[in-house]
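One protein chain is absent from this view; the other protein chains keep their places.
Lettered A, B and C in written order, each chain numbered from 1.
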Amino acid sequence: MLMKNETYIRVRKSMKFKNPIIVEGLPGIGLVGKIAAQHMAKELKATRIAEVYSPHFPHQVIMRKNGTIRMLRNVIYGYKKKDVEIVFLLGDVQAVTSDAQFEVTNKLLDYFEALGAKRIYTLGGYGTGKHLDTPRVLGAATHKSLIKEMQKEGIIFGESRGTIIGAAGMLLGLGKLRRMEGVCLMGETHGAYVDANSAKELLKVLCKLLRVKVTLEKLEERIKLDKVAGDELKKLQGADRGPGESLSYIR
Amino acid sequence: MLMKNETYIRVRKSMKFKNPIIVEGLPGIGLVGKIAAQHMAKELKATRIAEVYSPHFPHQVIMRKNGTIRMLRNVIYGYKKKDVEIVFLLGDVQAVTSDAQFEVTNKLLDYFEALGAKRIYTLGGYGTGKHLDTPRVLGAATHKSLIKEMQKEGIIFGESRGTIIGAAGMLLGLGKLRRMEGVCLMGETHGAYVDANSAKELLKVLCKLLRVKVTLEKLEERIKLDKVAGDELKKLQGADRGPGESLSYIR
Amino acid sequence: MLMKNETYIRVRKSMKFKNPIIVEGLPGIGLVGKIAAQHMAKELKATRIAEVYSPHFPHQVIMRKNGTIRMLRNVIYGYKKKDVEIVFLLGDVQAVTSDAQFEVTNKLLDYFEALGAKRIYTLGGYGTGKHLDTPRVLGAATHKSLIKEMQKEGIIFGESRGTIIGAAGMLLGLGKLRRMEGVCLMGETHGAYVDANSAKELLKVLCKLLRVKVTLEKLEERIKLDKVAGDELKKLQGADRGPGESLSYIR
Partner (left out) sequence: MLMKNETYIRVRKSMKFKNPIIVEGLPGIGLVGKIAAQHMAKELKATRIAEVYSPHFPHQVIMRKNGTIRMLRNVIYGYKKKDVEIVFLLGDVQAVTSDAQFEVTNKLLDYFEALGAKRIYTLGGYGTGKHLDTPRVLGAATHKSLIKEMQKEGIIFGESRGTIIGAAGMLLGLGKLRRMEGVCLMGETHGAYVDANSAKELLKVLCKLLRVKVTLEKLEERIKLDKVAGDELKKLQGADRGPGESLSYIR
């Protein structure tokens, strides 16, 4: 139970999977991926199976309303129903330097491989710098062979440009080196504000891909309730954003 | 006696404890925690038991008035009287990056565990951005079960918001992973200046918690005498403050 | 096939050499070296023999037009014809801190030594801050004994001043410690824009040194086609440039 000076995955509950799909929703541009993944995990009543602590996350603890503290962390949730198996990666923060991101990502991939995972969906926002009433969902895949299957659900390939920064990119890049396959799903978003609308479009597509049903009613409500936490998160992210990470890239 | 490239705790005097309480008072907002802890250690005539050197502290030596130099460091003091056992963590600086803070904190916790410690009080200032004539003492605990005991001494829980940065947070967060319990005690303070008044209120509460008596008379005097050192410390802290560490967080 | 937290050379094709010449053309000032080396490797239809991934490269994946992603990387190409043996080091990026550059460079030198290499040509731009119609090619060598041979091909020694930053410098410096010999070949360039003209002059000299023939016709065309990629690369470079790396130094 002793954490040392490297990323530490604290398994809280053993849950067996055959071939789960990983869904990553860590904070990034417009919080699009985080909102979508978090909402789905809550609606599905997914089970908390592990917590991730890292010396590469900010050296801070969060003060909770009930008077207690907890470390900044990522949390992993599992969901199983018939032949649908999903593992969600959610959390407060992600590592912000390359060395750190590689260390954390490799630790996570070790764990996901041990769970039997072979496919990863990473979620994010694709910054366009303008407001869009009907944001589209863009995709970028590790392998060409995945694209046709994705296009059937309305995901658009070959239009996104530039680079994918952080966990959404590295889980796919390092995963690919391990022969895992994956797709980054990006909701178009302005980039300068939290975008629940883009998250909704992303959620719809994700539901089809994962063959699950999730109501969207509580999404807006949940965002409002989380506003205080959201403000804190935005501050943290602002502080953490490196000099070369422009809003025009997705994360 | 040879220090290498990791944090090094140089034990100067062996002192046996059964179950000491750790009191952390490293430099932070308003120097509130440092002033309070340092005053108590001096008034109790606590014994210097160890020094802490780290490659994560600034690569500087301090020039003393007597013509000699010493490295920047933390110093650990022990106090025992009847069934009161306290171990103070004081010092010039704390590490300023996450990786560094994790390394130093884990080294310190190893040492505190070896001394038999199971409980930690970390002290700090809670920045409010305004002057308060009667600053309160706010608390944030590792476990809910601690809160009632603390509230009896007038410590207010559930009002502090945001995150606790640095040693005051990480000793609790990493300690909790080791099944140690702890509370961060924060004196309300403006945040932009050294605040002896807030330190006094913090001291009163701390005396009750630790069941010791300490006169407050010399506190002001001591601060004035230490002014030169204080100025240096403020400079060091200013230089060390990372880009994301705003005054509105406590440390 | 598993990459961990250090630079990883993924060998894709075994190719035997006796004594190949290494030609480094990673991004730097005016992209002079990169354009020259890349053009030569393509014209000679050199074979991709290895890819280089590193936690010291930005934690980003590039989105390709075909809808797939790939990690930022360096790529190594081999060429053999009669007694001409060349190994090209090309790529998107180079490491930007000293520690990182040392780690990557030593990994590369291990690999180059294993291939039998004893000589390295590193290519770069020499920033002059002004436009030149007929840029010259300047040289700086690991050993005096190399200079006369180089001067025969019109390379000018003893005129360049200052330091060579990054891979172009470190491959020579660390190579020299391993008893490898090498020359940095620098095309004079303004420094503030991509300079195909300087790259051409560099190519002409390089062809003579390596005893190969390469047409220059497609060079301009290739640069135009790569414009989108080029823009991305320039952004990445800008983001990656450290505070102390001025345009007046070559890279």
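Quick note on the criterion: a residue touches a chain if its C-beta (ideal position, glycine included) is under 8 Å from a C-beta of that chain, and two chains touch if they have at least 3 such contacts.
Keep in mind the model is a prediction, meaning the values are calculated, not measured.
K.L.:
Would you list the chains present here that the left-out chain is in contact with?
P.N.:
B, C
K.L.:
Identify the residue among B:Lys65, B:Lys82 or B:Lys213 that touches the chain left out of the display.
P.N.:
The missing chain is touched by B:Lys65.
K.L.:
Please pick, from C:Asn19, C:Asn66 or C:Ser98, the residue that touches the omitted chain in the full complex.
P.N.:
Of the listed residues, the one touching the omitted chain is C:Ser98.
K.L.:
Mind pulling the chain C residues that touch the left-out chain?
P.N.:
97-99, 101-103, 106, 139-144, 147, 157-158, 160-166, 169-170, 172-174, 176-179, 184, 243-246, 249
K.L.:
For chain B, which positions touch the chain that isn't shown here?
P.N.:
Here the touching residues of chain B are 1-5, 10, 53, 55-63, 65-72, 228, 232, 235-236, 238-240.
Simple rule for what comes next: only the chains that are shown with their structure count from here on.
K.L.:
At the place where copies chain A and chain C touch, is the share of residue numbers found on both sides over half (same) or under half (different)?
P.N.:
The interface is built from different residue numbers on each side, given that under half of them are used by both copies.
K.L.:
From the Cα centroids, identify the chain that ends up most central relative to all protein Cα atoms.
P.N.:
Given all protein C-alpha atoms shown, the central chain works out to be A.
K.L.:
Nearest 5 degrees, what's the C-alpha rotation angle taking chain A to chain B?
P.N.:
90
K.L.:
Centroid of chain A to centroid of chain C, CA atoms only: how many Å?
P.N.:
Centre separation, chain A to chain C: 36 Å.
K.L.:
Going by the touch rule set out above, which residues of chain A reach two or more other chains?
P.N.:
Nothing qualifies.
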